[in-house]
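A quick write-up on the structure given underneath.
Omission of a single protein chain aside, the complex is shown with its protein chains in their original locations.
All chains are identified by letter, namely A, B and C, in their written order; residue positions are counted from 1 within each chain.
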């Protein structure tokens, strides 16, 4: 079998044993994203601090390994970040999956860069992020 | 211009100056055939004798030269013929236009044989004949 | 000066020669004569670029689209969806989501008649013109008979232009919901003033649909500059394959319209009780689409753009002027349709030689023209003829072909009178 650079250890591990899954007690916010075409669904719960930084984030993901790992790595990565940094990470991840080249500073999220050769799976990796951005924007609007 | 074997003198002449057109005074039968797709229309009036032979036949044709000439040559040819002979002539004409080879005894009607290379025009030559056969059959049924 | 003119004539002849070399069928013989194809308005011939794009797809990169999670399906999906972008640019649409693929213009208009039509109430009016192709008439008749909307007809003037005063009167009671009018007549060659029609329609509170089946072949369409609401084109007249056409409509109208056909690819979720629809344009594309043909259409549009509408328009105008003159010299020949703005579709009669006989005798000489009612029977009644012969031009048509047509017509007439 072709040695695989997409299903790297980090992706498989996080899909199998997520570190940030489950409900968040007393969460201020709820978010959800789903792809009716493939049945993937991500539920998010979060708290933000007064500066608008994500203070805590948990996910419940039903979906493929790419989607589940993406949700878990996202939860790990965005906690404590400024909103602008979250947007930047999102944009960098988009660049990575579209071009196959991970911008500097993407860290473990660059595991998804090989998706540029599997374009139909890009939405699997991006689903948690779309749900997050939407949840944070909804909060701002309130 | 390519020498033409379809628009022979007989066809052009009969189209221009038909010999059997116009109404038939005191006609026993009326027939009509039309092709809505091209607007061609043939009206027939006829008398038959006790043996079922066509005793007189007149046509009023609005259409192309092929249709008009066919109606006129038909009117000339079927008068005095047994019903069986009329059917035979019809069948022979079909053979001629389908194959390009006129069966013996077709006479001037063989002018239409070159239609086998202009298949979309076959219905123009056959319209008067279909109207005739239908009219005669209708009469039999009565 | 002289030299320049000669040079530019050679240029034109040279590029025409190059264009003709792209169309393999043009070297065919018919009844032993060179094919002179003057029926492009019915369906245009295909350049090798289109033929190759379709064959290459089937040979190297084909799978069903949208649902496949594997390389071949992803590539085919990309090729298919890229044509949506191309069509959006070709028509000047604001967004790719406004492009719906259909089989042809006919299906595009039927889609609007069924879906947008289902939103109309009895008493509302659909307004067409006297010079519509059956494709832009029969669907509205069927809608009328189904739902009780009224069908109203705007006449054409004696020279074959749209009667704009009558249009204004027809709009004046404010009951018209949709004006559905051709952008170029397939019989008269008349090009309608689409922008003026759109302005009048909008002022009267109506939406406007243009049947661009003929126009889009010859002139650049810009649906935003026209302020259109719906626009339809058909691939096979645009040097593309059969089986593919396009409906363009404003996004907000498409969003408001219910789906037309049900099936795979147009749904979001399905249960026995209830299904929800995909977003536009997919809501209107049920089932496996004409994938290979869409890719062929993309190649056709790229081919057209590579020539450019400046060159296409100039060529067509020169041919039309030349043809009107050359045919005008044929004894007994009468051109039907003399509107001021007109394109390369020329209907005519010749004394009382029946158009069918004209067509057959031209065919004996290798010349393909159409004869009949051109799917516009009501217009034939208006014109008081049962049929006409029609010569129509494509990017590959030459002035010499038109001269040969005129000379042959003169001979045919000699035959009959």
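Rule of thumb we're sticking to: contacts are C-beta pairs under 8 Å (C-beta built on N, C-alpha and C of every residue); 3 or more make two chains touch, one makes a residue touch a chain.
Bear in mind that the values here come from a model prediction, so they are computed numbers and not experimental data.
Contact with the undisplayed chain is limited, among A:39, A:80 or A:107, to A:39. Considering C:16, C:54 or C:238, the position touching the chain not shown turns out to be C:54 (whole complex).
Think of the hidden chain as still there; on chain B it touches residues 36-37, 117-121. What chain A contributes to its contact with the hidden chain is residues 1-2, 4, 6-7, 12, 16, 37-39, 62-66, 117-118, 121, 124.
Although one chain is not shown, part of chain C still touches it, namely residues 24-25, 28, 30-31, 35, 37, 39, 42-43, 45-46, 48, 50-51, 54-55, 58-64, 67-73, 103-107, 109-110, 113, 133-135, 137-139, 141-142, 151, 153, 234, 236, 241-244, 259, 261-267, 269-272, 274-275, 286-293, 356, 359-360, 362-363, 367-372, 375, 377-378, 381.
Basically, only the chains that are shown with their structure count from here on.
Separating the CA-averaged centres of chain A and chain C is a span of 48 Å. Between the Cα centres of chain B and chain C there is a gap of 39 Å. Computed centre separation for the pair chain A/chain B is 81 angstrom, with centres defined by C-alpha atoms. Residue positions of chain C touching 2 or more other chains: none.
Counting partner chains per residue, chain B shows two or more touched chains at no residue at all.
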